[in-house]
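The other protein chains are all here in position, but one chain of the complex has been omitted.
So that you can tell them apart, the chains are marked A, B and C in the order they are listed, and the count of residues begins at 1 in each.
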Amino acid sequence: MSGIWGNNLKISIFGESHGVGIGLTIDGIPSGFPIDLERINCEMERRAPGRNNLSTARKEGDKIEILSGLFEGKTTGTPLCGMIRNSDKRSKDYSKLKSLMRPGHADYTGNIRYDGFNDYRGGGHFSGRITAPLVFGGAICKQILESYGIKIVSHIKSIGSIEDESFNPVNVSDTLIEELPKMELPLINKALDNDIRNEILSAKSEGDSVGGIIECAIVNIDAGIGNPFFDSVESTLAHLLFSVPAVKGVEFGEGFNITKLRGSEANDEFYYDGDKVKTRSNNNGGILGGITSGMPVIFRVAIKPTASILKKQNTINIDEKRNEELNIEGRHDPCIVQRAVPVIESVAAIGILELLKGR
Amino acid sequence: MSGIWGNNLKISIFGESHGVGIGLTIDGIPSGFPIDLERINCEMERRAPGRNNLSTARKEGDKIEILSGLFEGKTTGTPLCGMIRNSDKRSKDYSKLKSLMRPGHADYTGNIRYDGFNDYRGGGHFSGRITAPLVFGGAICKQILESYGIKIVSHIKSIGSIEDESFNPVNVSDTLIEELPKMELPLINKALDNDIRNEILSAKSEGDSVGGIIECAIVNIDAGIGNPFFDSVESTLAHLLFSVPAVKGVEFGEGFNITKLRGSEANDEFYYDGDKVKTRSNNNGGILGGITSGMPVIFRVAIKPTASILKKQNTINIDEKRNEELNIEGRHDPCIVQRAVPVIESVAAIGILELLKGR
Amino acid sequence: MSGIWGNNLKISIFGESHGVGIGLTIDGIPSGFPIDLERINCEMERRAPGRNNLSTARKEGDKIEILSGLFEGKTTGTPLCGMIRNSDKRSKDYSKLKSLMRPGHADYTGNIRYDGFNDYRGGGHFSGRITAPLVFGGAICKQILESYGIKIVSHIKSIGSIEDESFNPVNVSDTLIEELPKMELPLINKALDNDIRNEILSAKSEGDSVGGIIECAIVNIDAGIGNPFFDSVESTLAHLLFSVPAVKGVEFGEGFNITKLRGSEANDEFYYDGDKVKTRSNNNGGILGGITSGMPVIFRVAIKPTASILKKQNTINIDEKRNEELNIEGRHDPCIVQRAVPVIESVAAIGILELLKGR
Partner (left out) sequence: MSGIWGNNLKISIFGESHGVGIGLTIDGIPSGFPIDLERINCEMERRAPGRNNLSTARKEGDKIEILSGLFEGKTTGTPLCGMIRNSDKRSKDYSKLKSLMRPGHADYTGNIRYDGFNDYRGGGHFSGRITAPLVFGGAICKQILESYGIKIVSHIKSIGSIEDESFNPVNVSDTLIEELPKMELPLINKALDNDIRNEILSAKSEGDSVGGIIECAIVNIDAGIGNPFFDSVESTLAHLLFSVPAVKGVEFGEGFNITKLRGSEANDEFYYDGDKVKTRSNNNGGILGGITSGMPVIFRVAIKPTASILKKQNTINIDEKRNEELNIEGRHDPCIVQRAVPVIESVAAIGILELLKGR
């Protein structure tokens, strides 16, 4: 199984990179909520390729078509399904890849898992293209969360060795919340924009790719969301985050670095700021015992370098059962981190709405 | 909700630190499987406190009592429930903590989540003690996995700033698989044993605590286990790992470090080793597209320093709505990393059996 | 929530009667299974309206379009989505019904449940039209079940007061298995065909409607499928059967009539027929303790008379909060029992495949 998730809010995805269409059904959203289609398109556009020389030239101009669940501009409360027809697909680019297992991709594991019957063209159901429906679902959830005052915002924490600043974990500024979603390369330190472009283009010029880290903040979320153990905020978000292709690490608050601190440093001391309970530090990323503390929920996600590279690689020919050299041609992203930003925000939005509904 | 997890294999936990008892029901295990109770006790013992000066003096000598699901030494296939009665509980140690929210603990978030009705004694349902039933469930799953040849083994990758070596990601040695589970401080480089004890005891002497990183390997697992997207190996394991109190980060393979590599370095090249498909490196931690590749599944988990410390801390008194100083007395672990090792292995075993059953 | 179901096999439905489209995603089906599209169309056709004077004149000529999960004629193993665009919809027929709550329909309950934001046109998401995607999903599951030898077959047990014979519960003949699916009015006693047509047309001529009972048999199913308690065969099937609009009763084996028997009559005695274990009677409908016995699984489903009638009715105007007379015009089915037959078989197929996969 693979494509259905959730308890209080359920999502169901479908599609292959070069099949007829891709899409998502979301069930459990409240009725009567007005959906801003323009904002959905903006989110889709943030993820879309072909916008500049940092990503693949493949155009996915097609917009989402909402098939159900929306009536007179508002949610009906019944399942909402959005679909995108695949258009600019060049299946012949991939035909020779049927037997050659691309390193870093799911070609081999998918072949074993599905006994060779998976659609191999362009990665099929494993394609990053299937994250487009997730952005659609996330765009809806974000709008609903905003009606609770909750905002989800991210920046590129690093690309390769270039590191951006971190969010102030106890106070994510309104300026960042407003500006980051509009930036092609969302960075706190805008001066790094050029360095990062160069890092990506340098990899591209070598037929190679780079990865990076995305830092995400969920702000203005009430204390008391989430649960101990299996439905903890961390479990719920990490489950969804690791569903996104290329994610290899997730950490909350100080994350791995918290292991270098003493307890007296790591513990976030509580205090009353007027009536409101706050913590002076936020090493726990706004979550204690799996439940939000009211401080910003902060997490970071490691995105591996794009597996598709033009450089020659060694691999296996699974049909002829022998080792072989692989030269991939076609259009690829030298870096998908910037395109993954709205995907990460989207699954976070889906996860938080699930938890909110479960309260 | 909080205490029930799974799809093909389901677990249900219950209990509070100072309540009547704690336990776990596991449903979906195969019938006719002989359970080695001695090995269950060994696993329970690995997690148990009070074994040496590195952990809390609280004794939890009580063994698990199996209430159902076992008949004539073998699983019946129907729900198997194990329970532990709480014995050495000193509730009066905690009574003054009813209103004082311990930093780093779930006292405050639990209070908000449950409107003040949660059992606050010793952390109640948020207590690390609730991981004992998880070890019980994991010990059963481990035995079943071993009938498939699958072994789960871990070591302490670091405590504070002291770093152990890493597993060889393409070949975890049989010696390690055999020895690590028997070690009080499971380390690849045994020479570090003393340094780590000193690191822990140094924190203890200051009334402070330390955290660390656990590295875990799942070896001899077939290729083709897991799924794309929501039921990926990473999603399933991370969900469970982040359910374990004190876990703040999870990464697979090279994890966060993979973001520093170029694609040509990060991609694990496939080759035929005789009939068997292997990869020369294992930066993806044995998982591609959410599915096992047949290489060892390798992940690391960040465990924060024990939140309970003796040092004075600032916090809030939630009943009197004012800031206050907190001095905790009682028995505490200066480090829980070594006790968390069997817990991490246990939830990994539960997760892998879930995925195996879903194949 | 409403539109997602399943554990080992998951289905997700979407759509409204007069929206853009309706459809179903099915996840968890095996890979490499060849799908006979012609047979899917046959099943869709069995449910389709407008075939004769017994059902509504509304044409739903549109065929299902498969968007994903099928590659080179075989299942990929990843989510399979099928969609139907709504075409012959006459929304103006329904506009005046926005405030008038049709008795027997979900207009009022849907209005309350969704705070008036549900799509009211033609029943919206509550429309029987949404069962078309279920037939699509069922048609796929039936084909997979047939590869195990399992056949699902039904007949009209009664329409109004006209009663057909019952299946021989210990031996459903191959002739019936072959013939019933091809009959416009599937009856064991074909001689009743005319009486039943008259019963339906008599109701139609009065602007009224009739209901009936469908009896369904699942034959050649192995013993040992299903589970005690919550995932029993009865629970799983009944859950799905009661999801079908207009179903008000479900019984297995002798069902309600078994309460009139003594235990010595009701108990089905086992015997060896060669190597095979059989029962001499089948009052338990092939299920004991929630698990199949290897005898035919037999159940009956009560379908209420079509709620849409032309006769004048009293009801409420929910916007004006007063009682009012209601005269419905438009095209309606005087009886939906014959069209419900493939729907009932479909959800049974989905349920049985779920249970088979969970074994």
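In this section, a contact is a pair of C-beta atoms (placed from the backbone, for glycine too) under 8 Å apart; a residue touches a chain by one contact, two chains touch by 3 or more.
Computed from a prediction, not measured in an experiment: that's the story for all the values here.
Only one of C:G50, C:G255 or C:G330 touches the chain withheld from this view, namely C:G255. Across B:D119, B:E199 or B:E251, the residue that sits in touch with the chain not pictured is B:D119.
Across C:S31, C:Q143 or C:S158, the single residue that touches the chain missing here is C:S158.
Residues of chain B in touch with the missing chain: 1-4, 8-10, 12-16, 19-23, 25, 27-28, 31-32, 65-69, 71, 74-81, 83, 113-119, 124-125. Panel shows chain C; residues 1-5, 7, 13, 101, 103-106, 108-110, 112-113, 125-126, 130, 158, 160-161, 203, 206, 208-213, 223-232, 234-236, 238-243, 245, 247-256, 258-272, 275, 277, 279-280, 283-285, 287-294, 300, 302-309, 311, 313-316, 318, 321-323, 358 of it touch the chain omitted from the view.
Touching the omitted chain from chain A are residues 7-8, 78, 228, 358.
Please note the rule applied: only the chains that are shown with their structure count from here on.
Innermost chain of the displayed assembly, by C-alpha centre distance to the whole-protein C-alpha centre, is A. Centroids built from CA atoms put chain B at 26 Å from chain A.
Multi-chain contact residues of chain C (touching two or more other chains): 8, 78.
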